[in-house]
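My questions will all concern the structure given below.
The complex is shown incomplete by one protein chain, all other protein chains being positioned as in the whole.
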Amino acid sequence: MDAVADAVADAVAARTLLLTGNEAVAWGARLARPQVCPVYPITPQTPVLEKLTEFQAQGVLDAEIITPESEHSVMSACIPASLAGARVFTATASQGLLLMHELLHYASGARVPIVMANVNRTVASPWAFWPDHTDSLAQRDTGWVQLYVESAQEALDSVLQAFRVAEQALLPVLVSLDAFYVSHAMEPVDVPSQTEVDAYLPPFAPPRRLDTASASSWGNVVSQDMFYRHRVALQEAMDGVPALLAQADGEWQRRFGRGWGVVERYRCEDADAVVVTMGSMCGTARVAVDALREAGEAVGLVKLRLFRPLPAAALRAALAGIRDVVVLDRNHSPGAGGILHQELRAALYGAPEAPRVHGLLAGVGGVNVPPQRIAAFARECRGTTPRPESVWVR
Amino acid sequence: MTPLDVQREAMLCSGHAACPGCIDALTARHVLATMGPDTMAVIPPSCMAVIAGPQPMSSLRIPVYQPTLESSAAAASGLRRALNATGRRDTQVLVLAGDGGTYDIGFQCLSSAAERNEDMLYVCLDNEGYMNTGAQKSSSTPHYARTGSTPAGKTSRKKNLVEIMAAHGVPYVATASASHLPDLVRKVEKAKAIRGMRFMSVLIPCLDGWGLPDDAGLKAARYAVECGAFPLVEVEDGTRWTLNVDTRTRPVAEYLSLQARYRGLADDEVAALQAEVDAAWDQLLARSRARGGAGAGEPR
Partner (left out) sequence: MNQMIPPPVPTTWTTATTEAVHTGSWRAALPRYVQAPSPCHLACPVNGDIATWIRLARERDFRGAWEALTRHNPFPAIAGRVCHHPCESACNRSGYDEALSICRLERFVGDHAIAQRWSFAAPPVERDASVAVVGGGPAGLSAAYQLRRLGYRVTLHEARDALGGLMRHGIPSYRLARDVLDAEIARVVALGVDVHLSARLDTPAAWAALRSAHDAVFVATGAQRQKRLPGLDYAQPWVVDGAAWLAAANAGAPPALGRRVVVIGGGSAALDVARSARRRGHAVTVLALETRAQMPAQREEVEEALEEGVALADGAMLVAAREGPGGLRLACVRVTFLPGGPGAPFVVNRVDGSDFELHADAVVTSIGQDPDLAALDAALPADGALLAVDAVQATGADGVWAGGDVASLARFVTDAIGQGKRAAQAIDRALRSRRGDAAARRDWAPGPAAATPRDAPVELASIATHWYPRQVRAHAPRLAAAARLAGGDEVQLPLDVAQALDEASRCFSCGTCIACDTCVVVCPDLAVRRTGDGYAVLGDYCKGCGLCVAECPTGSMDMVEEVR
C-alpha cells in the first residue's frame, strides 16, 4: 500500500452514520476496495450505483466503474475482470438479476469470487417493486453463495464477509436485502475504518489469473469427464462455505464486536415451536417472538442467513428437539409453493425426531406481515398436523 | 511481385482444429502476430473458439478468455478495466468474434462498448453466417445467399455494420481481407497504436459454408474486394472515410460464380446484387473523395 492510500485509509476512521440499506451496501463495497465495478441502474438498487459513482467522483473509491447497456453486460464484464485478478463488485435487483441468469452459471463455473448485492424485488409480470425473494431464490441452482440480510448494518458487514468467503472458496456470493424494508430504511450504522477492514480483508490474490506472463487460457470446450470433475469440485467448494462463513463471521465479531452467524437461533431455549425465515421478516419475527415469550409461550426464531449452500447440518442442529417449525416464505414457486419450505423439509428429511414443518406463503408480493400475524401463525400451527403443501396466509 | 513484408512472430500454434485452408485461422494468425505477445484475446463461441481449444490445449500463445456468445464486447470491457486496475494498461485486449456474435446476438453490448469508447480492438471474423453450427443465416449474410435457414436464398440485405460502427464515432473502423494481407497487417498495426474502441471487420470466406475448394479461400476473398462486394475502407473518428482499393476490376458475377451458396442465381438477381454493390460503392467513393482520400492507403 502506498503513502496516498495509507492517508486515505487513516482519514476514513470508524464512525456511526445514518444509512439506508443501499448506502450501507455501497459503504461495504467501498471499504472492500473493489477494482472493477460494472453496474446498471434498476429500482430499488439505484442508490447503490449512485453512491458508488459518488464515492469514485470524490476520489475515495479507486475502481474502474463500467456502465454498460444492461445487467447482462454487467455480469459479462464482471467475470473476466475477476479472472484477470481484479476484485469485482456489483449490485442489481429483480429483472436485472434474471437477465444475468446465464452469466450467473457462467460465473460459478469460472470460480470467480464476485460479490453482488441484490435488492429483492418482485419479478414481473405484472410490474411491481415490492420486496419478494423469488428473484434471487430462482437463482438457487446457479452456483452462487446466497446470503440474506435483515438490516443495513448486516448488509454492510455481509458485503465485507462475502468478499472474504468468496475469495477463499473461489465462488461468487450474492448478498440479498429486501426492497425498501432494508434498502431504503435508514438506521444508524457502525462503519469500520479502512485500516480495520484492510486488516480483515487482504488484497485479492487468486492462485491463477488471466495474464500475458503465463499465457494460460480460460474457457475451452471440455470432455464429459472434465465437466463431471469440474462439478464435483464446485460442490466441494460449496460444501466448505458454511465453515468459511462461520470463520469469517467469527473473525468479524472478534474485530468489530458483532456477528451474524450462519444460522441464528433467537430465543429458542426450550421452545416447542420456532419460526424460520430470511431477510427483513426476521426483524418482524423477533418482535413477534418477544411478544409470545412475554405471554409465556415458548416460541423462538431461527434466522437463515446463508441460503446457498443450504447449511443443512446447522439447521438440523438448530431445530433439534423442536416440535413445530413455521416457515415463512416471502417468495413463490408456482406449482411448488414456498421455496424455503421445500428446502427445509428436504434438509430435515430422515432426521431423528424431525420437527413438523408448516409452510406459509406469507408476504409474497411484498404484502405487509405485521408481528401480530406472525404470532398468530405460530399459535395456529403449534400442535397441529401440518399440511403437505404451502399455505397462503396474510 | 514484391515479397510480402509482414510480421511473422507466430502467436498461433500449429495443430489447431480449423478446417484445411481455413481463412479464419489464417486471418487470426496474422492479426495475432501483429498484435504481439502483450495481448489478451476474447473469443466467444465461434469457429475461432474451436480453433483455440480444446482443453487443456490452446492454439494461441496469449491468454484467451472465452465468454458467452452474446457478450464479447462487455467481457472485453471488463477484462480491459481489470487490466487497467491492476497496472497492465499496455496490455492489449483483442476480441476475435464471428459475425453471429457481432452483428446479431453480441450487437447490443458491442454498441454499448463503442459508445463508452472502451479501449479494445474488436475484430469481427465475418464469414457471413453461422458457419460453426453448419451454415445458417446471420444478419451479415448477403442478399440471395443460400444457407441452412434460407434455403431459397436470403430475402434481405447484409447489415451495414461498418456504417453503424462509424456512426458511434469511435476512433477507428476498418474492413480488411487476408487476400490483401499487407493492408490487413497495416490496419491492425494502425489500430494497435490507437486507444479506445477500434473495430475491424475481416471477410472470411468459409470453404464449407460458401461452397469453395480448400485452396480457394483467398481467391474468393480477393474477388470480393476486386468486385466491390467487400470494399476495403477505413473510417477515422466516424467521419473521415478512406476507400483503400478504389477501383473495381471484375463484375460481382465472377465473385458469385466461385461460390456454391449462389448456385442457380437468376440473372435478374445477379443484376440486383450488382446494382446494390454499385450503389454502395458510389457512396463510399463519394465519402472518400469528400475528404480527398480516395485511393489513399496501400492495398498491398
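A and B label the chains in the order they appear, each numbered from 1.
Everything below uses one rule, namely that contacts are C-beta pairs under 8 Å (C-beta built on N, C-alpha and C of every residue); 3 or more make two chains touch, one makes a residue touch a chain.
What you see is a predicted model; the values in this text were computed from it and never measured.
Participant: From the listed residues B:Thr39, B:Ser59, B:Asn132 or B:Gln259, report the one that touches the chain absent from this view.
Facilitator: B:Ser59
Participant: Tell me which residue among A:Val74, A:Val88 or A:Ala110 touches the hidden chain in the full complex.
Facilitator: A:Ala110
Participant: Go through chain B and note every residue touching the omitted chain.
Facilitator: Spelled out for chain B, the touching residues are 1-4, 6, 8, 10, 12-26, 29-30, 53, 55-59, 61, 64, 181, 214-219, 222.
Participant: On chain A, where is the contact patch with the chain that was removed from view?
Facilitator: Contacting residues on chain A, toward the hidden partner: 110-111, 208, 216-220, 222-223, 225-227, 229-230, 233.
By definition in this document, only the chains that are shown with their structure count from here on.
Participant: What is the distance, in whole Å, between the centres of chain A and chain B, each centre taken as the mean of its C-alpha atoms?
Facilitator: Here chain A and chain B have centroids separated by 43 Å.
Participant: List the residues on chain A that touch chain B in their complex, please.
Facilitator: Listed in rising order, the residues are 35-36, 38, 63-64, 66-70, 72-74, 76-86, 88, 102-103, 106, 210-212, 214-223, 226.
Participant: Show which residues of chain B lie in contact with chain A when the two form their complex.
Facilitator: Of all residues in chain B, those touching chain A are 37-40, 42-43, 49-50, 52-58, 60-68, 70-71, 73-79, 81-86, 88, 91, 108-109, 111-113, 115-116.
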